[in-house]
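One chain of protein is taken out of this complex; the other chains stay put.
Each chain carries a letter (A, B and C) given by its place in the written order, and its residues are counted from 1.
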């Protein structure tokens, strides 16, 4: 057992033997870039010329006033190229792939954001690219499929299991065990076998580094609380990274409460009561599974949080109580989204809106001298099909019906 | 005739008498902010905390190599909040509206980008907001209508005339002549009666200021050429602003060639042969009109370039030959878009792709020591309905048909 | 001066004069002919003929639609000018052109004015040509005996009204309210104040337009203005009840304007 692969009792690397050497290679390559300041510099340069880093920290004056409590700041990962924090991880891994001399990348995607980000990175770096996506998600997120294909990627529809993210991950592993010599698997979040959780968190820590500097400059001191949604855990770990151990800053991870924690239809691993420790998809964490160890179907209005597992690093923080976990229901998410659009002219991704929900619940208890930061992991305008559906917008439906009629002529 | 309202023989302010005082007020307010350095500072701060300024200048290494000529740099206005350079103008006018003490804003929109930007600004500043949009554009750009409404704006469908941008402008004026006391008309481009052309260009000059500093830093000297698409002219004037008079930098505006300059189906005012001097929508410029002075129907694959007039400031540069004008056809635009997505992982708006076309035509003639800048005025992922249609993508059509079927149940 | 003199003489015989409006080519020039015949027979004092334009920025829905349909039906500027000449030849009352500036700009200012003068046109109303842009055109029109009709709005200051008046001739067109043509106007106390300011600022006769729709509206103007302008209302009438309804409608209005004659 590689001790650095574990965070408390969580993590590890439960991989088929055929990938053993691939992971040794990856571990060495990761160790190298971690200790090479030139890599981080290259990464920062790439992100500030190809994407829009540093992303701003927006003072949401209207929302702050509306709730009459803490000053609400929003870290704007939505302004990244491709529209979400996913770009950070993917571009960093792209640089790594170049160093490793591989020529092809594969990735799983649920919401499609990570797939789009990976296809984008592959186009930029000149890699071949295959994206695995569950059939349900392909149906839900067709616009993203369209862009991935237009960027030159091959999108493979996964028709197994629950036909969602976890099945796409399995299928990506099946590709990897076949093509590991040429291929790197660009894992999309801080999950999976070591060194992925650590590596993805490290690349995402760029968010926290910026946010710390920004809040000190704009607010004058550290925030009282930081809110981030938790799917796999990468955006939350990214922003939390620079605040761990700060006595005055409480870190809050918000999971997908779906139809409610007691409904059986949610994706809350750490704050519900349907998860238990388990090992799947290459790592050990709290999984939504039954007593036999079979994974459950999860539910969330946001595809990006709709996942059975959670970062082992977060499971450790949960156990050690260094991060607090809450859940936001689908309904609360839509309300928070609506309010944020109307008050600030900002459209959070459905995933990100989970963090907004919890911040809105707690902001009134804090003083106007306090600041809270919400990590806005992505923008919602890509989610138009889902959001329009969630709002049950009649003119949107008419529009789609008319379009379809034109196509059927 | 107010001499500062004219650029050479172009411009002026042809407005109904009822707006006379409103324009005097606006002119004074504009003169004030122009001479008040605190305003520009406030503007920069807003744009760097609410949007993502400075937007990066991306070195497109793959495209540069592909064409084997000049180094191609892309100014990334797509990374602005709301996805286009329109945000610059709108946020600046928002600050102005606050100073003028008005409480309501109206705007016209064609592609919907300016409407979304204005609705966003109104939400942020707490203004009432009404957006006028031609019926054809509402049908083409429903996603933008959805977001405007979600941001709290009222979207009015204009069913007159050609039911496109110019008719939306007329309708916005009709609103303004009724409600001028409370209402500011946020004109979306560097057209319309004075002081709009100058004011919008001034606000957009933030692009050129950044680009000049960036190209000097990244490339070491001024670019040989700068390419920008020309609808009304705001993004081109924005980036050109810092390079006028530079002997070594040629400025190239690219108009919508539609089905070709000889097809009668295009929107080329300055490089075609269907336009002539005229006065409409409050200003004098080259208009696409017949010999009676009736405006013609225009055509472009990109709604944002599909307009009868052009900035009087550009008409003046055209006449003085300080800007060169070219046209890109719909077909060329789709090809350039495809190449840019595949080579760089970047999705230009259909409007912006016009500038890419011309840069791609000319890059090979230049030396690898030369740089060219393409102003990427916006991102294309908002145009998915149009782009998917332009690519005639079968699985997109299937997706829409399936969605419609689900809605019709 | 001709137009102003004509109006003053007419006004001596009536409490209030009547100007009506038509959009040339809508629904057709033939219909225009029939409508004008009824208007003249009904006793209107002058008629403004709108040469249609694709971008009638200052017009409300009814006139806007009329402009578009006329152009869509193929009406040309040439046809409008020929028709204007014919009307002015046929009837005794003055005819004015109303249009947007681009129509004249494209035709050529001097050429347009020469032709209008030769055709006996009495005046010119251009809602998108403020004196800042149109001072020369106003002067050139006046020189040819064509009255440039300037517009006062409720937002115009006294200084501004005086300035406008200096460029105009014939009469001043006071818009009854903010906004565009077509919607009914409340002719209330504020309105009275406004017209007093207008009166104080100019020696020219005052016409009031925008939303004057009925006998009651016209009555309300007596003593405040010299002439009422009926715009969208006749178009609506022809749309809804046909050309033959115009005569009776004008008769009811003129009944008012002629009551004390």
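Just so it is clear, a residue touches a chain if its C-beta (ideal position, glycine included) is under 8 Å from a C-beta of that chain, and two chains touch if they have at least 3 such contacts.
The model shown is predicted, which means the values in this text are computed figures rather than measured ones.
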Chains in view touching the one left out: A
Touching the absent chain in the whole complex: find that residue among A:52, A:256, A:270 or A:295. A:295
Which residue, A:7, A:67, A:173 or A:227, contacts the hidden chain when the whole complex is considered? A:173
Of A:14, A:39, A:391 or A:407, the residue that touches the missing chain is A:14
Specify the residue from the set A:280, A:357, A:388 or A:404 that touches the hidden chain. A:280
Contacts of subunit A with the missing chain: which residues? 1-2, 5, 12-22, 160-161, 166, 170, 173-174, 177-180, 276-282, 287, 289, 291-295
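FYI, only the chains that are shown with their structure count from here on.
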Give me the ID of the chain with the smallest distance between its Cα centroid and the all-protein Cα centroid. B
Most remote chain w.r.t. Subunit C, using mean C-alpha positions, is A
For the pair subunit A and subunit C, the C-alpha centroid-to-centroid distance in angstrom is 66
Determine the centre-to-centre distance between subunit B and subunit C, using the mean Cα coordinates as centres, and give it in whole Å. 38
